[in-house]
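Just dropping this structure here.
A single protein chain has been omitted from the complex, and every remaining protein chain is retained in its original position.
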Amino acid sequence: MKQFISAEDVQDIPALVNQALAYKQQPLLDKQLGANKRIGLLFLNPSMRTRLSTQIAAQNLGMEAIVFNIGSEGWALEFEDEAIMSGSTVEHVKDAAPIMGKYFDVLAIRTFPSLKNREDDYSELFIRQFIRYAGIPVVSLESATLHPLQSLTDIITITETLKANPLPAGRKPKIVLTWAPHVKPLPQCVANSFSQWVNAWGNADFVITHPEDYELDTKFTNGATITHNQEEALKDADFVYVKNWSTFNNEYGKIYCNDPAWMLTNEKLSTTNNAKVMHCLPVRRNVELSDEILDGPNSIVTRQASNRVWAAQAVLSNILQSK
Amino acid sequence: MKQFISAEDVQDIPALVNQALAYKQQPLLDKQLGANKRIGLLFLNPSMRTRLSTQIAAQNLGMEAIVFNIGSEGWALEFEDEAIMSGSTVEHVKDAAPIMGKYFDVLAIRTFPSLKNREDDYSELFIRQFIRYAGIPVVSLESATLHPLQSLTDIITITETLKANPLPAGRKPKIVLTWAPHVKPLPQCVANSFSQWVNAWGNADFVITHPEDYELDTKFTNGATITHNQEEALKDADFVYVKNWSTFNNEYGKIYCNDPAWMLTNEKLSTTNNAKVMHCLPVRRNVELSDEILDGPNSIVTRQASNRVWAAQAVLSNILQSK
Partner (left out) sequence: MKQFISAEDVQDIPALVNQALAYKQQPLLDKQLGANKRIGLLFLNPSMRTRLSTQIAAQNLGMEAIVFNIGSEGWALEFEDEAIMSGSTVEHVKDAAPIMGKYFDVLAIRTFPSLKNREDDYSELFIRQFIRYAGIPVVSLESATLHPLQSLTDIITITETLKANPLPAGRKPKIVLTWAPHVKPLPQCVANSFSQWVNAWGNADFVITHPEDYELDTKFTNGATITHNQEEALKDADFVYVKNWSTFNNEYGKIYCNDPAWMLTNEKLSTTNNAKVMHCLPVRRNVELSDEILDGPNSIVTRQASNRVWAAQAVLSNILQSK
């Protein structure tokens, strides 16, 4: 693997999942693999789980990890070609990225969408410019439109759950991605990325449900059943992935509806196949997801978040072995 | 030791002090003890000495330490049960802490008091919620009402000083905690905690002196002689611990008096038994403590601060050995 930006960078998702589960059993299995290798973790916006899990994954492989928070450590980057830099940006990615490429063996980077200009966001300008100029493998710690380490984690968690409690032979799990209310307009990253990965994985009956006007980009959802009827979507579900996102079509990056009726409750779960409930965290309790579900037996969000380590470790291992 | 939040978590204070002094002689005595163990250092408010000394202590034991500054790295936590999180908090401790418990072997955390609501502060809601939900040993790096790593350091420093210059057989040291002026309302943590530890240690004639209306919580001071007469308190003292705190009784978290006459000077020291002067730092020079004392032969504040490493190392060692 030369980079890890989207599901398209992975040839064999089940093999990567198995690698991650092997690391979960033996975190220090490949403790020498990253000896004298160095990863830079650059955050253009803040992160908790992604930062900690990637740092731990790197340590488990014996790599040295250096964290750099760009915002708080005062470094406004320019991404536009031919910019006359007389404004607020102090350094161009064309100058910064090649030096990262000299300092590190692998560069992991978190960028973010503007939620104002859809074309810019969906062109993934920031991370593509880093890839273009760094000259070393780049790992996305979330970009403007995708969050592949989260999605790999999600597939790992689903696989692990099904191994512990197999479905009847021949039945694929029904996986439902449901929109949830939130108080702020959020990126579409997690929803796009989960859709892309479930489709690429291919081992699911995949349904997406959301209010009208919250359609996601079809280049990621293509292949999924899409409905505005949450009740119908949830019926017989084995996994329910809860996530808010802002609008993609029409006006971009807006909140049209925040109907609390879309929040998942135990009553809504009753028509599922005792579905496991997933969320990428952080979660706004009693806005996106009720206490009764998060504190109840169906929630697997803590295990899901803890699997972030093994997803990152499998990806870094794969990259180190490809160099 | 399963947690380190207060003096009550320690069975044998002198043994812990001796362990710390052994590490001071041989920092790398137990370099293998923490191999492949990981400590998370979470700061809900900033820190210099506590962060550095704990990070160094962990390294001396061979642990990997990961620092996370919650404020500056953008992560507003919710601590109230059943909160409807439609406001400024983005994640509940019920969701965050269990994941810390999966990522780390030990969690060290600094919280802080509001100085507005005494009941909330003295219930130690923040750190108690982390303990409740993390599922791993929690070490306080200062909480709303206590600062146990500082207080252990203080007992270490007093013990070390007495070993070098023993008192006549049978005489306990006279230790005086004196209030000092400051420009801002400060927590009562260091004063509470020092009182609790000196009382639990039991090897001192302990006197507390402060202006009227600066009484501390008696659950920590109980056993100490308390006087508003600083001159009387200082007479024949062997150690003088200087510290400001805001009001606990009546109005909570206020400054009633900032009388510069309370600042310690060499003249005031003249009636002591050539007392050693202590302060937890940072210190406002010529407000809390005069240059003449801080730069003179009676001050042991630098040695005291350097002992923070050995206090943290003894605590982490004890926790690692208890797991």
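In order of appearance the chains are A and B, and numbering begins at 1 in each one.
Rule of thumb we're sticking to: a residue touches a chain if its C-beta (ideal position, glycine included) is under 8 Å from a C-beta of that chain, and two chains touch if they have at least 3 such contacts.
The model shown is predicted, which means the values in this text are computed figures rather than measured ones.
Trainee: If I consider the whole complex, including the chain that's not displayed, which of B:G202, B:P282 or B:G296 touches that chain?
Mentor: B:P282
Trainee: Just name the one of A:A15, A:L28 or A:A83 that touches the chain not displayed here.
Mentor: In the complete complex, the chain left out is touched by residue A:A83.
Trainee: Just name the one of B:I56, B:A83 or B:L162 that touches the chain not displayed here.
Mentor: Of all options in B:I56, B:A83 or B:L162, contact with the hidden chain holds for B:I56.
Trainee: Spell out, residue by residue, where the missing chain touches chain A.
Mentor: The missing chain touches chain A at positions 36, 38, 40, 64, 66, 68, 72-75, 78, 82-87, 90-92, 94-96, 98-99, 102-103.
Trainee: Considering the entire assembly, which residues of chain B contact the chain that has been omitted?
Mentor: 28, 45-49, 51-53, 55-56, 59, 69, 72, 183, 281-287, 291, 294-295, 301-302, 305-306, 309
Rule of thumb we're sticking to: only the chains that are shown with their structure count from here on.
Trainee: Roughly how big is the turn, in degrees to the nearest 5, that lines up chain A with chain B by CA atoms?
Mentor: 120
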